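The complex appears here without one of its protein chains, the remainder shown in place.
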Amino acid sequence: MSNFAMEWYLIAIIVFTGFYCMLASRSIVRQLIGLEIVSKGAMLAVISAGALTGNLVFAQALVLTMIVIEVVVVAAGLALLVKNFRVHGSADIWKLDGLKG
Amino acid sequence: MTTHNLLFVLAAVFALWAVMAKKLLTSAIMLALVSVAVSLIFFDFSAPWAGVFELSVCAGLITVLFIGAVSLIRADEDKRPENRAFAYALPLAAAVFAIAAWFYLPPFFEELAAGRQMAAGGGTIGTALWGLRRPDLLGQVLMLAAGVFVIKSVFPRRTENK
Partner (left out) sequence: MDKGLLAYLLIPLLSAVIIPFAARNRPKLADILANVTLLAGLANLAWLALRPSIIRGEFADIPGDGFSLLLVAAVYLVALCVTFFSAWFIEEGLPNRSAYYSLILVSVSAMCGVVTTTDFFTLYVFIEVLAVTSFALITTDESGAGLEGALKYFFLTFPASALIIIGIAVMLMSLGSLSFESLRFFMASDLPAGPVTFGAALMLLGFIIKAGVVPFHTWAPDAYQGAYAPVSAHLAGIVTKVSGVYAIIKMATLLRFFDGRAQALSEMLMFLGLLSIAVGALAALKQTNLKRMLAFSSISQVGYIVLAAGLGTPLAIMGAIFHLINHATFKTVLFLNSASVEKSAGTTDMDKLGGLEHTMPWTSWTSIVALLSTAGVPPLSGFWSKLIIILALWEAGLKGYAVLALLFSIVTLAYFMMMQKKVFFGKKTPAAESSPEVCAPLLAPVVLMSGLIVALGLLFPYFYVYVKMVAERILL
């Protein structure tokens, strides 16, 4: 098996772990952690693709932008979490069932 | 190249640990370790800029943010412990996925790699960012502005209410 296929196989496991966490966990913090793991996997995929095609500089430029985006997304997600904790008094996603239909 | 794959395995193990950890604080620290492993992978790919940013921003700043938020809601975590069944099921699920994927995914990825288009590459990160990805820089500026306004909007200064 080539190196690339091995890398992407392991990336697939990391992404699976992240999605599993987002689907299974009830805690909003843990869901955010799952999201982070998924996006780490996505970054690895970009760099690995860049390395395979001799386009590493370009891939690094993409990853730098992704890191900036990730910081803002996580900060905003945590802000929502803290706000939700203040309003509802809980960090449990399944407690959020006020809207139905 | 074994160190290379070993680092990937390490990242996957830390990711599993982050999901399974009982305390949220441990989870946050394990997430930082995932970031460290990822940044080592970047260095190993000879992508130093991405590695440095990953190490300082993701392993540093994001971990600080996570630990801050976790300590704010810690009281709730102790009061209402989460059902842990999903965490104990994770190694099993991951193992099933890994074994099933072992037969299907690598040949598929080999096929993907066979259809690759080599690029010219070259240049420095500065010229790549400024020359090729200038709209992204504009997007980054917009993103940072959006971040500031999001925080301002979610936590407004209450002068007249209190």
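Going in written order, the chains are labelled A and B, and every chain counts its residues from 1.
To be clear about the criterion, a residue touches a chain if its C-beta (ideal position, glycine included) is under 8 Å from a C-beta of that chain, and two chains touch if they have at least 3 such contacts.
On a predicted model such as this, the values are computed, not experimentally measured, just so you know.
J.: Among the options B:K23, B:R84 or B:R116, which residue touches the chain absent from this view?
T.: Of these options, the touching residue for the absent chain is B:R116.
J.: Need a quick check: the contact residues on chain A for the chain that isn't drawn.
T.: Those residues of chain A that touch the unshown chain are 15, 18-19, 22, 28, 31, 35, 38-39, 41-43, 45-46, 48-50, 52-53, 55, 58-59, 62, 65-66, 69, 72-73, 76-77, 80, 83-84, 87-88, 93, 96, 98-99, 101.
J.: If you put the missing chain back, which residues of chain B would it touch?
T.: Within chain B, the residues that touch the unshown chain are 111-113, 115-119, 133-136, 138-143, 145-147, 149-150, 152-154, 156-161.
Following the convention adopted for this analysis, only the chains that are shown with their structure count from here on.
J.: Quick one: chain A and chain B, Cα centre-to-centre, how many Å?
T.: Measuring from centre to centre gives 6 Å for this pair.
J.: Which residues of chain B touch chain A in their complex?
T.: 1, 4-5, 8-9, 11-12, 15-16, 18-19, 24, 27-28, 31, 34-35, 38, 41-42, 45-47, 49-50, 53-54, 57-58, 61-62, 65-66, 68-70, 72-73, 76-77, 80, 82-83, 86, 89-90, 93-94, 97-98, 101-102, 105-107, 109-110, 112-113, 116-125, 128-129, 132-133, 136, 139-140, 143-144, 146-147, 150-151, 154-155
J.: What residues on chain A touch chain B, complex-wise?
T.: 1-14, 16-18, 20-21, 24-27, 29-30, 32-34, 36-37, 40, 43-44, 47-48, 50-65, 67-72, 74-76, 78-83, 85, 89-92
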